[in-house]
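Data block below; observations after.
For chain A:
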Amino acid sequence: MYPESMQESIRKVEASRARRIELALSGKPVVEPMSAEQRQDVLDRFHPDYQDDARREVRWGPNAGQRLTTEVADLLETYARVDPSDYDLLEPDFDTDVLVIGAGSAGFCAALLAQEHGARVTLATKLRLGDANSMMAQGGIQAAVRDDDSPVHHYLDVVGGGHFDNRPELARALVSEAPDAIAWLRRKGVMFDQEDDGSLKAKPGGGTCRPRMLSARDYTGAAICRTLRDEIQNRPEIRVLEHSSAIELIKDARGRVAGAVLYHLLTREHFTIRARATVMATGGFGRLHVKGFETTNHYGATADGLVMAYRAGARLLYMDSVQYHPTGAVFPPQILGFLCTEKLRGMGGQPVNADGELFVYPLEPRDVEAASFIREATELGHGVSTPSGHVGIWLDTPVIEKLNGAGAIEKNLPAMLRQFQRFGVDIRSEPILVYPTLHYQNGGIEIDVECRSTVEGLYAAGEVAGGIHGRNRLMGNSQLDLIVFGRRAGRYAAAFAGTAEPAELSLGHVLEANRRVGELGVDRDRISPLVLPDYVPERVKRRQHDTRYRGTLI
Partner candidate 1 sequence: MSLLYFPGCTLKNKARNFDASTLEVFSALGVELAELERWNCCGTVFSMADDDLMLQLAPLRNLLRAEQQGGGELLVPCSMCYNTLRRAQRFAAADPERLGRIRDFMYDEPSAYRGDVEVRHPLAYLRDRVGLERVKQAVERPLGGLRLGAYYGCLLLRPSELAVDDPARPRVMEDLIAALGAEPVEFGQRAECCGAYQTLSWRAVTLRRTYEILGSACAAGARALLTSCPLCAYNLDQMQREAVKSYPDLCAMPVLYFTELMVIAMGLGWKPEWSALHEVDPQPVLDAAGA
Partner candidate 2 sequence: MATEDKLVTIHVMGEAFRVPEGSTIMTALEYAGFQLTTGVGCREGFCGACGTLYREAGDYKIKGGLACQTVVTDGMHLAQIPFVPAAKPVYDIEALSPDEEAIKRIYPEVFRCVACSTCTKICPQDIQVMDYVQCLMRGDIAQAANISFDCLRCGLCGLRCPAEIVQYNAATLARRLYGRYLARPSERLERRVEAIARGDYDAQLDELQGLDADALKKRYYDREIKTK
């Protein structure tokens, strides 16, 4: 299926394969992992975050004066989508104890736990239940369950991978609750891969010092998320509002977050909901296409929660840090930017250059691995070009079959096999071409161990929250974070809701935010939350005379 222009390089990959397999079988790393200095050097020179235009100062709000990712700063300096005068806040359309915004795994966990702790729960989501990045996670979820592993090892990996910027108490909660989170998921009926003796299969991941990646084939996120969704649907007392995108938080006279404005995507109605506590679980920002990168993210990953929380006064943390997944697909063009799970490398898949040579330890933390790929393909000129003009390096997947036995890919990586097979590439016998792709929001809404933001009444969990992973998350810790902090958010939000006295609702903070943005001279057609990215081509847009805004839902 690969065009002739790429075949010569493939032959080089094939030629070096036997030697590389031998190296892998030796049990030692196939390439020496980098030292602290080497890591810093490759990040400084090649990671997109470290380029001059990657960050700029945000000019208003809780993080004013800090340098944030440029696209994030741009988004925070936009006008609100709502006009506060449109709503009668004395008569909200819905009333609830705990409002959970976002129906991925973190939102599901929060809703389940809040309900178990006695709260009336409303779960509002932009699209459908489970329409989330959670569903798309492939490779695994970390939990220290092996005898030679421990939460202590896990902790060290988390903070080292995060460049020691993690909030220690959050990292500690993450690793300490990991085994219990897995046990809880198993009781809910999630099927994890197991060895014959019943122990959970654990594979190494980027930046882990022990094999710690538990998996459900390469549908790990789906296996978890769909189980939690089913459980949500088994509890009719949890009110679910689908196609109901939160487009602004509502506050109250005491300055607490006290609900939200929801926009129904199909009927275009706006609804107000009063809540005694609100959990933001809206996920990440891949659809901002930072620095023009393709993304692995869900259609709805437009940073809505971030901007709503910011307007409500919540401080953000580490929003200067973007995760590029080292292995986004480059060929065939139909799947450009799609995720190629890290489990491919966890099972022995090797990144090699156009000459078929190894050039980096396959399991460095993601930022280091991604920067190394960029260096190899750009500065060193060892990349492989596709007919459509993209460049990548090889991930030699046939090695996986050799190292794990024939049939290993079909059994453990069916999603990857199917993804490429659909477009004519058999990863069992052919390498795949990859390049870093926009994957994850390392930072987010600043939280404490009870998932409280810096604004009373507002909780956050999942990708939208920041601090757990420092400035670089390791593989498998996002799925873990969703469960650990999703459950915490639900529990603590329910407890808070039980004590919160209602006060008069207000959207005054939105007027204030608009005023501040207006002072910056921002164009009036820049609004947020984006709700959905705008992929309507210019050719069509020129004829859509009712289109008012840029880069967002019409």
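Some observations on this one:
Heads up, the rule we're going with is that contacts are C-beta pairs under 8 Å (C-beta built on N, C-alpha and C of every residue); 3 or more make two chains touch, one makes a residue touch a chain; residues count from 1.
The candidates came about this way: all candidates are chains of the complex that A comes from, given by their letters.
Keep in mind the model is a prediction, meaning the values are calculated, not measured.
Candidate 2 is the one that touches chain A in this complex, out of the options 1 or 2.
The residues of chain A lying in touch with candidate 2 in their complex are 27, 29, 33, 35-36, 127-128, 130-131, 133, 135-136, 138, 143-148, 150-153, 155-156, 159-160, 164, 168-169, 172, 176, 179-180, 182-183, 186-192, 194, 197-200, 204, 209-211, 216-217, 219, 221-223, 226-227, 230-231, 233-236, 243, 265-266, 296, 298-299, 333-336, 338-339, 363, 388, 414-415, 418-419, 422-423, 532, 534-537, 540, 544, 553-554.
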